[in-house]
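Here it is, the structure in full.
A single protein chain has been removed from this complex, and every other one stays in its place.
Up next is subunit A:
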Amino acid sequence: MSFPNGSQRTAASPAEQGGADGQHGSAGQPAESAPEAATSGSALVKVYGSGEAGVRALDNVDIGFAGGRFSAIMGPSGSGKSTLMHCLAGLDTPTSGRVMLGTTDLTGLSDKQLTLTRRDRIGFLFQSFNLLPTLTAEQNILLPLELSGRKPDRQWLNELTGALGIDQRLRHRPSELSGGQQQRVAVARALITRPEVVFADEPTGALDSKSGANLLEFLRGSVRQFGQTVVMVTHDPVAASHADSVVLLADGNIAGRIDEPTQEAVLDSLRRLGG
């Protein structure tokens, strides 16, 4: 499977598409990350619990991910990868610091505005439990559009499901699909809204290496073919080597960055971090 070639983006650019809600300008704000960053965080702190018992999962992290690129976040277990991703994706709110999605400051948004932002401008891929058991594959894919009351773009749906090889399984429920198929349905759902950023937390963690590689190829294809932004958390150096760049985390801090990573370079850096 590979990303559909001749696909034309018919919809408006992502920035115009989403964000019906307060785009609290941050234009004058000096951002540490590159100005063209699709998603970025500055001075991010996330503390779980409180007082002495509190865990500092993110310790003053400044980070930005460029648009149209495939980025990976790596690090030892417990280093704060998932926490960082959740904060950037508006799934969780940081204890302090600022999160930007394009030009929108997510930290200032109410729960409802944040929800609508996720719905319209962000795509998600989780390691497992991506699909609702009561809905068919197709209903699962179209769910974000349904929730926002938008009309599904049938052609885009056909292209995605065709390319992912699940067009014959659309009427099935998740329990009737294999793990790999379920994950591909989740990819289709993440891309159906043409989100500004797709966040993926160990999307291949529960797959065998072949289906995992296929999935990564597809994601990479979406970045190459039309400049989709993908941010992926992974443990797997092989998976990371599909990305354009890798950010390394250790103990809630940025511990390094590798552009055009190879498996060996990634493994090396991880070994140095003691992962």
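Assume contacts are C-beta pairs under 8 Å (C-beta built on N, C-alpha and C of every residue); 3 or more make two chains touch, one makes a residue touch a chain; residues count from 1.
We take it that contacts and distances are computed from a predicted model.
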| item | value |
| --- | --- |
| Per UniProt, the name of the complex member that is left out, chosen from "Alpha-ketoacid dehydrogenase subunit beta", "Cbb3-type cytochrome c oxidase subunit I", "Putative ABC transport system permease protein" or "Fe-S cluster assembly protein SufD" | "Putative ABC transport system permease protein" |
| Hidden-chain contact residue, picked from the options A:N130, A:N214, A:Q228 or A:S269 | A:N130 |
| Which residue of A:L58, A:M74, A:V99 or A:L116 touches the chain not shown here | A:L116 |
| Hidden-chain contact residue, picked from the options A:R69, A:H86, A:R169 or A:H242 | A:H86 |
| Positions on subunit A where the hidden chain makes contact | 82, 86, 89, 91-92, 111-112, 115-116, 118-120, 124, 126, 129-135, 139, 143-144, 146-149, 173-175, 189 |
